[in-house]
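Structure incoming, see below.
Heads up, one of the protein chains got dropped from this complex, but the rest are sitting where they should.
Letters are used for the chains, namely A and B, taken in the order the chains are written, and counting of residues starts over at 1 for each.
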Amino acid sequence: MPRVHDRGGWPTNEPIDRSDHQLMDWERRMDALHGVLGAKGLRTTDEMRRAIESLEPELYESISYYEKWTAALEILLLEKGVLSKEEINQQVASIKGQE
Amino acid sequence: MATDAPVKYRLNELVKVRVASPPGHFRTPTYIQGKTGQIVALCGVFPNPESLAHAGSGTPKQPLYRVEFGQSEVWAEYPGPVKDKILVDIYQHWLEPVETPVEP
Partner (left out) sequence: MSDQHDDHEPHPGIIEDSGPSEYELRAKAMEDLLVAKGICTREEVQREVDLMDARSPSDGAKIVARAWIDSDYKAMLLADAHTAINELGFHLPNTTPQLDVVENTDTVHHLVVCTLCSCYPRMLLGRPPDWYKSFSYRSRAVVEPRAVMREFGLAIGEEVEVRVLDSTADLRYLVLPKRPEGTENMTEADLAGLVTRDSMIGVTTPRTPEIAAA
């Protein structure tokens, strides 16, 4: 039974949606953040893949590509003790408060 | 202490992909497991992603092979011609030798 990320040959007749969405700024920054942290040795491609693969299947299939990258980055940063969930939650609340 | 697994397979050799579902991260897709293919390139020796994924050392490094399979042998109902191929990059520890049949 293949895991949710192991997609080769999964039964589907779904046509391929060829529309391209312009990346939003935050997606560009998340993409870049991974690159920057990777260059600093704080995260590797293999760890990143593993983190994405560990997402619950329903989540993996429902959130967008960069939302997955965001979720994976949080998993890794928490795991490595770089950030805590409380800090992130607090910062999110602070950002919301500013809007 | 060796940090590289010795290269075991040669160009054009037939190999079979192991069937397994280890816990943790691995890069051998399920659809190719159990299939027999032919080595078409030795891609080099690389750190093992299964170890790197958990911040391990990646040793012993594994030879990586480009393995070619007949599509009609991989998929029961492949809709294209028999000549079509699929090539997958597979780490040595996922490959097994194929026994040469003994001629009667």
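Quick note on the criterion: a contact is a pair of C-beta atoms (placed from the backbone, for glycine too) under 8 Å apart; a residue touches a chain by one contact, two chains touch by 3 or more.
The shown structure was predicted, so the numbers you read here are calculated from the model rather than taken from an experiment.
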Next on the checklist: From the list B:Pro6, B:Pro22 or B:Pro79, pick the residue that touches the absent chain.
Outcome noted: B:Pro79
Checklist outcome for this item: Missing-chain contacts on chain A, rising order, are 5-12, 14-21, 23-24, 26, 28-33, 35-37, 39-40, 42, 45, 49, 52, 54-56, 59, 61-67, 70-71, 73-75, 77-79, 82-83, 85, 87-88, 91-92, 95-96, 99
Next on the checklist: For chain B, which positions touch the chain that isn't shown here?
Outcome noted: 23, 27-29, 31-32, 43-44, 46, 49, 64, 66, 68, 71, 75, 78-81, 83-91
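Note that only the chains that are shown with their structure count from here on.
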Checklist entry - Between chain A and chain B, what is the separation of their C-alpha centroids in Å? => result 28
Item to check | Of all residues in chain B, those that touch chain A in their complex | outcome: 21, 24-25, 29-32, 49, 52-55, 75
Item to check | List of chain A residues in touch with chain B within their complex | outcome: 1-2, 6, 8-9, 44, 46-47, 49-50, 53, 80
